[in-house]
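Input: one structure, supplied below.
Right after this comes chain A.
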Amino acid sequence: MTPGKPVLSYSYYPGCSLHASAKEYDESTRELFRVLKIGLKEVPDWFCCGATPAHNVDELLSLALCAKNLVLAEQVEGDMAVACASCFSRLKTAQHRLGEDEEKRRQVEYAIDGTFDKSKPVKHLLEILAKDFGLEQLAAAAKKPLAGLKVACYYGCLLTRPPEVPELDCVEAPTIMERVIAAVGAEPVNWSHRLECCGANFTLSRPGVVIKLSGDILASAREAGADCVMVACPLCHGNLDIRQQEIEEATGRRFAMPIFYMTQLLGLAAGVPATRLGLDSMIVDPLPLLKKKNLF
Partner candidate 1 sequence: MKNSKMTLSAETMNLDFVRKVEKLSGSSVLRCFQCGKCSAGCPMRSFMEHPPNRIVRLLQLGQYERVLAGRSIWYCASCETCTARCPNKVDLAAIMDALRKCSWDAKGASKESLVQLANKIFLDNILAYGRQYEMRLAAVFNLQSGKLLKDFMLGPKLMSKGKLKMFHQKNKNIKEIERIFRRIEELREKGEAP
Partner candidate 2 sequence: MSRIGVFVCHCGENISRTVDVERVAEAARGLFGVAYATDYKYMCSDPGQSLLKKAVVEHNLDGVVVAACSPRMHEKTFRKAVQATGLNPYLCEMANIREHCSWVHEDREEATAKAIAIVTMLVERVKRNKKLAPIAVPVTKRALVIGGGIAGIQAALDIADCGHQVVLVEREPSIGGHMAQLSETFPTLDCSQCIMTPKMVDVANHPNITLHTYAEIEQVEGYIGNFSVKIRKKARSVDMAKCTGCGVCMTKCPQKKIPNSFDRHLGTRPAIYVPFPQAVPNTPVIDREHCTWFQSGKCGVCAKVCGPGAIDYAQEDEFIVEPVGAIVVATGFKLYDISEKPKGSAIKGYGEFGHGKIPDVIDGLTFERLASASGPTGGKILRPSDGKEPKAVVFVQCVGSRAREKGISYCSKICCMYTAKHTMLYKHKVHDGQAYVFFMDARTPGKGYDEFWRRSIEVEEAVYIRGMVSRLYQKGDKVVVMGSDISVGIQVEIEADLVVLATAVQPREGADLLAQKLGISYDQYHFYSEAHAKLRPVECATAGIYLAGACQGPKDIPDTVSQASAAAAKVMTLFAKEQLEREPIVATVNERFCVGCLACKKVCPYGAVEEKEIRDRQGNLLKVVAWVNPGVCGGCGTCQATCPSKSVELDGYTDEQIMAQIEAL
């Protein structure tokens, strides 16, 4: 960090998945931020944002849960740092809707028994790394550049949405992930399914949907010559990684495509010891690829 520049520090909202199925996302995020000397303090006693199931049937509940978390986040200094694309989309939506709709805001404030303040910026980790920390700094921090690694950056559907708050990047043609991973020396590939839906929360109720949609995504990444897929969302990760074997069985195609969280790849580049990035938690083993590329 340049002397005199204020140290970056954030109020961290990991979201439910990062404490369970996406624990490697949480681990790698904390390690990466530690190495980059970016402060990250978890919001105490945060709640589930309600995710898709809440807004699907009860918008008011969804807004109230998000508003509650936004209030809780006030306890920690700094902008709110969100890891999960779904949480991020929900929190941004709530902030936007409550700022626009006086009636809904009154109902929500009664429900949470508090005052909703929309002033706290909500940022996805990508935005923090690319914009607040900066691509040049990121490049400078890359002690072990990911040279030769062809990465398919997968945004999924929610990262750049809702469209009325497109603060992260262009809604339809974002490049933020590509810019971030290129900054640490990897080679982003140009591919077709960057923004297609993976099937999201149908993973529980209708896995057939996930197998079809995520299968298409993996096939597209493979055709574009990617070595691996990089994600910034635990739901996407779950569908592409955990269900990959099922997809292979259903489609008869062998992918063996490692699905990295972006913090894992950035962590590798920044010199975080591989053992502390949760690589062993991945279902599709990334070690053969990393060894082949001399990154492990």
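Heads up, the rule we're going with is that a contact is a pair of C-beta atoms (placed from the backbone, for glycine too) under 8 Å apart; a residue touches a chain by one contact, two chains touch by 3 or more; residues count from 1.
Per the selection procedure, all candidates are chains of the complex that A comes from, given by their letters.
Please read these numbers as outputs of a predicted model, since none were measured by experiment.
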item: Identity of the candidate that touches chain A (this complex; choices 1 or 2); value: 1
item: Residue ranges of chain A touching candidate 1 (in the complex, touch as defined); value: 16-17, 19-23, 45-48, 50-61, 64-65, 68, 89, 97, 100-101, 107, 110-113, 157-158, 160-163, 171-172, 195-197, 199-202, 204-207, 209, 212-213, 242, 280-283
